[in-house]
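Missing here: one protein chain of the complex. Every other protein chain is in place.
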Amino acid sequence: MRKLLFLFTGFVTSLSAMAVARFPKPDFTSGYEYPDIVHGAPNELLWNVLDIVLLIAMMALVVWAAYKKRSRAVIYSVSFVSVAYFGFFRSGCVCSVGSIQNVVMAVVNPDYHLPWYVLLLFLLPILFALLFGRVFCAGVCPLGALQELVNIKHFRLARSVSATLSIIPWVYLAFTILYAATRSQFLICRLDPFIGIFRLGGDIGMISFGIVLLVMSIFIGRPFCQFLCPYGALLSVFSALSWKKLEITDKGCINCALCGKSCPVDAIRAPQYSKTKENRMKGVHRIIFFAILLPVLTLAGALLIGSQSNALSLAHKDVYLYEQLLQQQAHPNMEESLEVETFHALGGDIDELKAKVDDIRRDYRIYACLAGALIGFVIGFKLLKLSLKRSRQTYEISLARCTVCGKCFNYCPQNKSTQHKQPLISYL
Amino acid sequence: MLSVVGRDLWNMFKRPDKLFYHSRRPQGLTLLKEDDDFVSPYRRVYGFMVPDEICAMEVDGGSIYLATPNNISVYGMSGELQTNFPTPSDLRDMTVHDGLIYALFPTRIEVYNRQGDLTMEWEACSENSDYCSLAVCENGIFVTDASNKNICKYTLDGTLVRFIQSPKGFIVPSYCFGVAYIDGKIYCSNPGRHLIESYTTEGEFIASFGKAGAGAGAFSGCCNPAVLTPSSHGDLLTSEKGIPRISCYGLNGEFRSILLDSKALGGGNAAYDVRVMNDKLIVAGGDKVSVFQYDKRQSQLTLCGQCEEDCPLRV
Partner (left out) sequence: MKDEDKLKSPIDRRDFLRTCGSFLAGGIALASGGLLAAKTSGKEGDVFWQIDPYKCTQCGRCETDCVLTLSAVKCFHANRVCGYCDLCGGYYRPSVKDLNTAAENQLCPTGAISRKFVEEPYFEYTIDEELCTGCGKCVKGCTSFGNGSLFLQIQQDICQQCNECAIARVCPSDAIHRVSNEQAYLLKDHA
């Protein structure tokens, strides 16, 4: 059926092309022949296959390095390779972070073709996170790797600050899904701070933001990964439920506290001994409190963002054009923008556009409410987590935050015995 | 960092146009600055729309004949549909003579009466003919051929009489090869050379005039003028494509004035078909027909208003 449709449209378009483009041939008497021009062939899809193969290989390598060898050196070298290949050579596009948008569009729009390698770019890091934790973030993601390479010092942020800031990736994710589901914008591609550096050129605002982030990354590890990356937010959920839990050492923690402050993303949790068992009623009160708070926050978020859906819908090209047309009708003396001029020149019908705009706005209402609900839920959940105190006997890694960079391995004295062969990079 | 994020979020809600769009308009793409001082001496009095794109137009006896890709329709002066009959597609040009409608296709000619019955048809004289436009008089039918670069003369019942060649050769880069019968002579455009040439009905070359250029009184682009039509007074009206405009020339080649410029016509790139009916100009382009009338007040400072000819258009 689809093949028939394809053939039919091909036939019709070729017919119309023929009808439009027939021209009387100049009568050449000197035997002139038309030149044969060959146009540059597109890059082969082999590159994409190589991308996926390297992705799997590098993630597997990080898994081996983190779990078996506990070696930061390997992870560090993987970061180099990632920045060089995925970053500068492939210009950092298509990246896993952006693949969220493609996947959302494919879910929402049955006509949208999702290339298989984009789907794999989306799924494979998630699968690995489900199995082994955020190994993608470690050194395979070019954005993370770039920040990793410049990280030298590490200042800790107050827990409340980092908790508040960690809501931002979820907000980013919610809006990304909103804009991708309504087919208006690829928000991640718009606001990606590092793509300008990888492409060696681009919008000056984006590049300067990227440089600011890199400078920050010297002192506070991985600001993008912790506080901005929407894919990281997604991975953190899967990583918290991972099958294999990453440990700093396989020989058992001796509570020497050397690793405590070493983590650039604050993922190591110190032991907490709960001396007194908590009053049971307090626990019950807390559960009831959150059982009410979570739905309330979710609903509030949904209503708040949903109410703004009309203002948000201006992100869609057609809605924006429609608003411009209305403005033009209200102020006829105003200079026409290029879009309005083209619309009129191509004989656009404003009623047809209005019908489309109504459809889009209806979509926006639904997805804006969903986005708001997600944000509300996340805020509630984070508050819940903040208020809970888990008892811990030893130093443990909080898997949701850990990006498997391997810095902590070198601090642990239990690991030193296996690593005495590599003294040069112990400062890493 | 918070400031950047905060600013982005704020913009997303309040001013999405600043965040997502820019209204940069690259400079220097308006090819020809419209002559803003030009005021057309003719004013659009009314018009009507038709459902399809107009290929050709003719006026005869108070009716407007319109040819669209599959149809020929006859309208009254105020846009009411009188007759309508289908034709095969790829209609190129149409004209009316002596109550009969002559329809021109790339490789044949068909003749209909007003009720839509096909009275005559014949194939083109050669296989690779590509006919553009035609003019009919009692002497015969003159058809311009874009691929053989000549004019074919047929009798009124379809017999080929002769070919008419231009002394320097016709250059026809596109299907804009207009022809008209005025005062016993055949006037046609030599579009690639930007000339209007005149011939006797026996095919002898008489004279030519015209020059290339974008200003008034010249023919712009690669192949102009596209359409030629006589005024009832004996002047020649031309319609150009590229920068669409309708100009008036004397039959000896003297440029009189531009009657309607691109803005008055409605813009675009295609040539508008134009005919004269008494004191009005009927213009057809796209899917619209417009009727223009001479406006004394508007024309006071124009060349048309200062012309000394006794023109029925300027009543």
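Read from first to last, the chains carry the letters A and B; within each, the first residue is number 1.
Note that a contact is a pair of C-beta atoms (placed from the backbone, for glycine too) under 8 Å apart; a residue touches a chain by one contact, two chains touch by 3 or more.
Computed from a predicted structure; not experimentally measured.
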{"item": "Omitted-chain contact residue, chosen from B:39, B:77, B:207 or B:243", "value": "B:243"}
{"item": "Listed residues A:202, A:260 or A:295, member touching the removed chain", "value": "A:202"}
{"item": "Residue ranges of subunit B at the interface with the undisplayed chain", "value": "21-22, 24-29, 31-32, 171, 173-174, 192-194, 212-215, 220-223, 241-243, 269"}
{"item": "Contact footprint on subunit A, counting only the chain that is left out", "value": "2, 6, 14, 17-18, 20-23, 25-26, 28-30, 32, 34-35, 37, 39-43, 45, 91, 93-94, 98, 101-103, 106-107, 110-111, 113-116, 119, 123, 126-127, 130, 185-186, 189, 199, 201-202, 237-238, 240-243, 317, 338-339, 341-343, 345-346"}
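Keep this in mind: only the chains that are shown with their structure count from here on.
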{"item": "Contact set on subunit A toward subunit B in their complex", "value": "19, 23-27, 165, 168, 171, 175, 185, 190-191, 209, 212-213, 216, 223, 227-228, 308, 311-312, 314-315, 320, 337-338, 345"}
{"item": "Residues of subunit B touching subunit A in the complex", "value": "1-2, 4-5, 8-9, 12-14, 16-17, 19-21, 23, 25, 90, 130, 146-147, 149, 171-175, 267-268"}
